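Working notes for the structure below.
A single protein chain has been omitted; all remaining protein chains appear in their positions.
Chain nomenclature is as follows: A and B, assigned in order of appearance, with residue numbering initiated at 1 for each chain independently.
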Amino acid sequence: MKIPWFYFASPSTFYRLAGWMAPAFFVLAALLGAAGLYMGLVVAPTDAQQGEVYRIIFIHVPASWMSMFIYFVMACYGAVSLTFNTRLAAMMARALAPTGAMFTFVALWTGSFWGRPTWGTYWVWDARITSELVLLFLYFGFIALANAFEDPRRGDRAAALLALIGLVNLPIIYFSVLWWNTLHQGSSVKFTGSTMHVAMLWGMLLVALSFWMYSIGASLTRVRAIILERERRTHWVRALAT
Amino acid sequence: MNVAAQRLPAEAPAGSFPAAFAWAFSRDMRLTIRHPGETLLVVAFFVLVASLFPLGVGAEPQLLQRIGPGVIWVCALLAAFLSLPGMFASDYTDGSLEQMTLSPHPMSGWACGKIAAHWCATGLPLTVLSPLLGLQYGLAGDTLVALAAALVLGTPVLSLLGAACTALALGARGGGMLLALLALPLFVPVLVFGAGAAEAEASGLSAAPHLSILAAGLIVAAMGLPAAVCAAVRIAMD
Partner (left out) sequence: MKPHEFYLWMSYGMTAIALLAEIVALRVRRARSLQRIEEERDLEAQD
């Protein structure tokens, strides 16, 4: 049986697929988010040292994970678009960037408001925070470069290459708390287990999954708009706008 | 003499990396020697800005010793950044860049030659001058050595990263600001480790870990970025 692997690689077919996938992912995100927030705000106990303010962790850590993960996925789509010279992969990379930048900003903001009561300062130039800020600028650079050319395909390719070059920043962020003696605490969540209270851990994981589903929904919605813009001269798009 | 009319290596028998490297390096070095304005500007900027800081923060010796390595590194970064637009600008406008893509020699040879020449014109003078500026800041002898070592390892990485960003932004709207947004975030790890090397030495710890990471970064950058520069130039030529 011949499997049509590249059936959805065409903008027109993918447009329809994304059309019903996006709302499904938003619903999932809402459900998981509600569950996660319930675990985090209701079930999880007060922290012995930090009191109630530690509950920022349920936003801060998932947002940080998303900021790095989305960049990685964006770079992967960039690599695919350069290797196969496809349009849709590049459009997906463009669709992911604003969501990734948003989560990076949220991670920095919530981290700042968590640092004030616990470390005594809104900002400190430690390794992880600085490299997360660099990540925010990498997202901005990607978006700026992609939109800096008359020819959108040129923007696609240049931005994809930039994303790949900037990929080296991700291990630096991830391992920075290991390499430098910083204010930031080390990893509490590893693949082998965790030292956290189980309700706190579950709250964090559920919100992280919720953010993941949200990111997929948001980027699918955005890629539909990008497809409409880029393919606006085609028959099927013209027929849509009736 | 019109250097742009110089024969391109397309007449050589077969494509070879050393030939392309030698050609690009000698051409760019000759251009730099004939028009040293760019290099002098970079050097002057470096010295000037590094001299502004003591005037601004006050000449207290302990303060200057603390901020010295960082300030000198930031100045080196900015000076390197200033020289980036000129790297491909004239070749892009007069069409030599397109000829490079058509040459039988491997394009990475040409890219490496160009980047090496850029480093000799900017990073090398900065590294050589850094001990003098370090003395201005009252840095100790071994700190100066660590600073110079860090610069000699880090400035080539800046040239490599800068070349990739410049090639990506060729002919883009937004010009210098776009280049700053692309290049400066990528420069940050080099700055952190480079300034960290000198600061470690100044506080009595060894600079060896920082220098090792800078050297590793240089090797990775030298292996991967010339290919990225070539890919970016080809994207620009389409």
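Everything below uses one rule, namely that a residue touches a chain if its C-beta (ideal position, glycine included) is under 8 Å from a C-beta of that chain, and two chains touch if they have at least 3 such contacts.
Predicted model only: the values in this text are computed from it and were never measured.
Student: Wait, the hidden chain, what does it touch out of the ones we have here?
Tutor: A
Student: For the chain not shown, which residue from A:Met39, A:Ile56 or A:Ile216 touches it across the whole complex?
Tutor: Candidates A:Met39, A:Ile56 or A:Ile216; residue touching the omitted chain: A:Ile56.
Student: Among A:Trp109, A:Trp123 or A:Trp202, which one is in touch with the chain left out?
Tutor: A:Trp109
Student: I need the residue numbers on chain A that touch the omitted chain, in ascending order.
Tutor: Looking at chain A, the ones touching the missing chain are residues 51-53, 55-56, 59-60, 63, 98-99, 102, 105-106, 109-110, 113-114, 116-117, 214, 218, 221-222, 224-225, 228-229, 232-233, 237-238, 240-241.
Everything below uses one rule, namely that only the chains that are shown with their structure count from here on.
Student: Suppose each chain is reduced to the average of its Cα coordinates; what separation in Å results between chain A and chain B?
Tutor: About 32 Å separates the centre of chain A from that of chain B.
Student: Which part of chain A faces chain B closely enough to touch in the complex?
Tutor: 82, 127, 130-131, 134, 137-138, 140-141, 144-145, 148-149, 153-154, 157-158, 161-162, 164-166, 168-169, 172
Student: For the complex, give me every residue of chain B touching chain A.
Tutor: On the chain B side, the touching residues are 161, 164-165, 168-169, 171-174, 178, 181-182, 184-186, 188-189, 192, 220, 225, 228, 231-232, 235-236, 238.
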